[in-house]
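Note sheet for the following structure.
Only a single protein chain was left out; the remaining protein chains are all shown in position.
Just so it is clear, A and B label the chains in written order, and each chain counts residues from 1 on its own.
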Amino acid sequence: MLETQDLGFVYDDGTVALEGITLAIEEGEKVALVGPNGAGKSTLLHLIAGFRMPFTGKVTVSGMDLDRSNADTVRRNLGFVFQDPDDQIFMPTVEEDVAFGPRNLGLDNVEERVTKALKSAGIEHLAKRRPHRLSYGMKKRVAIAGTLAMDPKMLLMDEPTSGLDPRSRSELIRLLRNMDKTMLIATHDLEAAAEIVDRAIVLNVSSIMEGSMRDLVLARDVLEEAGLEIPPVSKLFDALDSMGYQIGALPVSMDQAVAELTKVIEREGRHVHAHVHEHNHARGDASHAHPHKRAPLEDLSKED
Amino acid sequence: MIVAHISVGRSIQRLDEHASQIWFGRLDPRAKLLGVLAFVVATALLTRTTLLLASLAIAIVFAASSRVPVGHLSRAYLAALPFVLVASASVFVFGGAEKGLNMWMRVSACTLALLTLATGTETFNLFSGLRRLKVPALLTTLLMLTYRYLLLISDEYERMKTARKARGFAGGRNLLDRNGMRVLSYTAGMVLIRSSARAEHVYEGLKARGFREDMSMWKRSTIALADASFMAVFFAASVVLLALQIEVVI
Partner (left out) sequence: MHIPDGLMDPIVAAIGLVEFLFVVGAALVVSRRALRDKELPRTALLSAGIFVAQMVNFPVGGGTTGHLIGGALFAIMVGPAMAIVGMTVVLLIQALMFGDGGITAFGLNGLNMAVIAPLTGWGVFNLVKPIAVRSKRLGEGMAVAVASWASVFVAAAACAAELAVSYAISSGAYGIAATVSVPAMLGYHAIIGIGEAIITVGVIAYVHQVSPETFLHRAGTNTSRSGTARILSSKTIHATIAVLVVFALALPFYFLYASDGKDGLEQTVAGTGVSEGEPIAKSPFSYGESYFAALFAGIMGFLAVALATLGILKLIDSRKMSG
């Protein structure tokens, strides 16, 4: 679907933005591009979309090698969602804006496409509204809908979760996770990435490492250097692990965490207490006997 | 004269939203443009007092029945007043009461008609109407893009002014206040720099959505009975007024 070979790009002032980038994304894959600010993630996305020329190396999208003359054609296969939705919302109502893309590309069945795209982005109720009045999170959805309406083979997303309030963020994560589209997501929000993608590429001008999200989370020094934080779920299980709580593979997403807990419960053959009560561990209090594997709850507060 | 622009963002939004709720706002923009244009051109050619009275009356009836917000209409009219008053006054002084009155009536009738058109039509719709009347795509696209970002940039400007005030800026009240004027121009400079910077992103945004040359509306209105009647009324009025004017001169 998308392939780059030894890609490189230099800014006008001579600074090297990207160097030796070689990657491949299959159809149906969801890949995250992670790295610190200034790593070149955004530049890479722009380059793939034909907005940064000239570059060294090769970019192949759907079998087409990108160059100056066919940038417009290559872009037809890509749906680029910008970081700032205001940079790509142009029309006075949401439905007009979502129709903008397909109409420009001369696609048929515009009405159908618009309805489908609005539905996929979960904003059918906003069809007649004015984008100017919408919240930032909703505007991002409008931008996504507008891109989906063009039926691209692959989505390029630049920091989709940045600037969103917690509710909008989790809604967007759910939306992208359930969406059946090939996507390349540039982000420094590792937790969001973990919930959405299958694998990730760590970027800092050149490619640092590539692998599944778990591989990434386990590579602590790489993350450290890239200034990235592991997802809270992983942090939690890390802490539990150091207390002797045996876990199989370190979970990186919520789903994995729940799966892991379920496994543990079944393995231990115990039920898990979810209530809070005062209990005294007096011997002979058989009605409430449960062996503590570790130190009693009170001691945990001392560890930090 | 540009006083009315000061609360650009909010007033325009409110007007645009209001427009779709009134009968005048729902007319096809082409009909409105052509009808009002005919009326304004005809009125601009009138010099006879009785005809001007008739024209002014038509303009007032039009404005009143269109249901555009009176407050905004009067504020905009008042903003145009200085020029009108100076003109009427000078004509009055040099040419007599009748000529002065004629001047005032003529300018008022034209301005009222144009203002009703402006406030009673959703802006994008209006520009779309221009395009459908064969105005070149380059111009209408520029109009639409400029308008779209005008609201955004004016919001940014308002925020800058607030931030400025929050830092205790109260200057710019005097041409000789060097620091005050400098801050004023720096704010303006900032606005322009940010506008220019955003242009790069907007270009990419447009290209990423396959934009080539023409920005146009998807849902378009067609000429219906209401539109045709509107045009007919205004064309008829314009023709009659002109005919009477020319007859008189000859």
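Worth pointing out:
As a convention for this text, contacts are C-beta pairs under 8 Å (C-beta built on N, C-alpha and C of every residue); 3 or more make two chains touch, one makes a residue touch a chain.
Worth saying up front: this structure is predicted, and the values here are computed from it rather than measured.
Put simply, the missing chain touches B once the whole complex is considered.
Per the touch definition above, the residue from B:30, B:131 or B:198 contacting the chain not shown is B:198. Across the entire complex, the residue among B:22, B:53 or B:153 in touch with the chain not shown is B:153.
Only one of B:22, B:53 or B:181 touches the absent chain when the whole complex is considered: B:181. One chain is missing from the display, and on subunit B it is touched by residues 1-2, 4-6, 8, 12, 37, 40-41, 43-45, 47, 76, 79-80, 83-84, 86-87, 90-91, 93-96, 99, 102-103, 106-107, 109-111, 114-115, 117-119, 123, 126-127, 136, 138-139, 141-143, 145-147, 149-150, 153-154, 157, 172-175, 181-182, 184-200, 202-203, 206, 213.
Here is the rule we go by: only the chains that are shown with their structure count from here on.
Inter-chain spacing, taken between the CA centroids of subunit A and subunit B, is 46 Å.
Every residue of subunit A that touches subunit B in the complex is listed here, in rising order: 46, 49, 51, 72, 75-76, 78-80, 82, 84, 86-88, 90-92, 95-96, 99-101, 103-105, 110, 130, 132-133, 146-147, 150. Touching subunit A in their complex are the following residues of subunit B: 13, 16-17, 122-124, 144-145, 148, 151-152, 198, 201-202, 204-212, 215, 217-219.
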